[in-house]
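With one protein chain withheld, the remaining protein chains of the complex are depicted in position.
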Amino acid sequence: MPGRETILNAARKNKPAFIEAPPAWAEGASIAPEQLTQKFIKTLESIGGKVIQCNDYDPIRAKLQEQLATGRFIANTIQGLGATSTEVQTNSNAQSLEPVEMAFIAGTLAVAENGAVWVYESQLLNRLLPFICQHLVLVVSRETLVSTMHAAYRKLDIAAEGYGVFIAGPSKTADIEQSLVIGAHGARSLLVYLVGGTEI
Amino acid sequence: MKVGLFVPCYIDQFYPSVAIATLQLLEKFGCEVVFPLGQTCCGQPMANSGFANLATGCDNNFVKNFVGVDFIVSPSGSCVLHVKEHLKHPDKEKAQFIREHIYELTEFLIDVLQVETLPATFPHKVGLHVSCHGQRGLNLSSMSELVAPEFSKPEKLLSMVAGLELTKPKRVDECCGFGGTFCVFEEAVSVKMGKDRIIEHEANEIEYITGADTSCLMHLEGILKRKGSMVQTIHIAEILNSDLVPFKAERS
Partner (left out) sequence: MSDLDQNHINTMTKKAVAHAAAAEAFIGDEERTDWHDETLWFVRHKRDLAVNQLPEWEQLREQASRIKDHTLSNLDKYLMEFEKNALTNGVQVHWAVDAQAHNDIILDLIKKNGVDRVVKSKSMLTEECHLNPFLLKQGVEVVDTDLGERIVQFRDEPPSHIVLPAIHLKKQDVSETFHQHLGTEKGNNDPQYLTEAARQHLRNKFVESQLAITGVNFAVAETGGFVVCTNEGNADMGAHAAAVHIACMGIEKIIPKAEHLGVFLRLLARSATGQPVTTYSSHFHRPRAGQQMHIVIVDNGRTRQLGRPDFRNSLKCIRCAACFNTCPVYRRSGGHSYHTAVAGPIGAILNPNLDMKANADLPFASTLCGSCTNVCPVKIDIHQQLWKWRQVLAEEGFVDPSKKIGMKGMAFVLAHPDLYRFAGKMGRWVMRAVPGLVNNKLNLWFKQRDMPAAPKQSFRDWYLDKNKHSLKK
């Protein structure tokens, strides 16, 4: 590939003398452990998400049952909640997922400073699911809460799977006159269940 | 302490009262002030237009005039910044001494003379215009973009003036649009920026706009006069010196 060599040679020739990388970010001024939950909730709510705290899966199961009863296409990918949806497969195409009304997906960890929840591909079943569904429900354990993104990346192995994503709130846009509209292309709402521990 | 007074060209020609106030203020605080007679300009207009290499003659003249003083002080942040950043001379030591010992007036009063009180009186409502080169270049005050403690050398001095009521525009440190040759090459944007600053100041019902850079004030004054506004501009040196010289007596 001639382009490759040309570019690499030019980069080699034109780059400045080597500059050391800075030491890894030393966490400072992070959020106190007892404030993580409140910070997460406050932040996520400020960007349009909702949070429900619960001690176990019961309220989530109830929510799933209630949704299934509507007869609409409800996708569950969390085994702990009951049977997972057979209609959602890794290779399900956009056409078949387009009607999904609500999807229940488990997250790996939650970040207090920005309200983001990390989800691995294996938890999604299908990469499109959290985007193409009309409404998204994420379930994440309170124990997984970390203060900042630095802490999050220390815990995650982003290359462990083919795809992974931080989701912070519902899909949104402000492209028309900077007025915020929730529900651009992805989910119109995000509900996060924060499970376990005592409610604060 | 021997202080060389640097009076930028347009102040010399159009705003002598600013230079007079600066001279008198410095003398009042016990400085021995000299005004080197052969001085012209710092060379900024050329450099900002892309012709820094034409400024050699200007630079040489500057060094020739200002060697031998302990400090150089000027009532124009922008010219001071230019000298600090760009003054070149074959005699590197001399040039370096000048670059390190040139001060804008308010920073000289606060940092070197450590002024804590002033006998000035100015019973008026005044809006403060923060000039970019002084602020972001010389660090005369904290900047709204940075996460850092707030401070302001000009404000500290103005707070020592009896009777003065200080106000700030809504956007505390937005540029007025002067920008050197920008004011003519980008005339439309320049004027629009100035008009917008003035609207925010006028909303505070002030009598004067003050600042530490005469060039910004000249631009704002031009717009104010054209629209027939009652608001006037006044350089901070004139306010700080206001008990010594009856206000604007020297101007006409």
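As written, the chains take the letters A and B, and residue 1 is the first residue of each chain.
By definition in this document, a contact is a pair of C-beta atoms (placed from the backbone, for glycine too) under 8 Å apart; a residue touches a chain by one contact, two chains touch by 3 or more.
Here the structure is a predicted model, which means the values were calculated and not measured.
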May I ask which residue of B:Arg136, B:His201 or B:His235 touches the chain that does not appear here? B:Arg136
Please give every residue of chain A in contact with the chain that is not shown. 1, 3-4, 6-22, 24-25, 28-29, 43, 47, 90-91, 93-95, 98, 111, 113-116, 121, 126-128, 131-132, 148-154, 156, 158-159, 161-179, 181, 183-187
Even though one chain is not shown, chain B touches it at residues 7, 9-17, 19-20, 23, 35, 37-41, 43, 45-58, 60-61, 132-133, 136-137, 143-148, 171, 173-175, 177-180, 182-194, 196, 218-219, 221-223, 225-226, 250-252
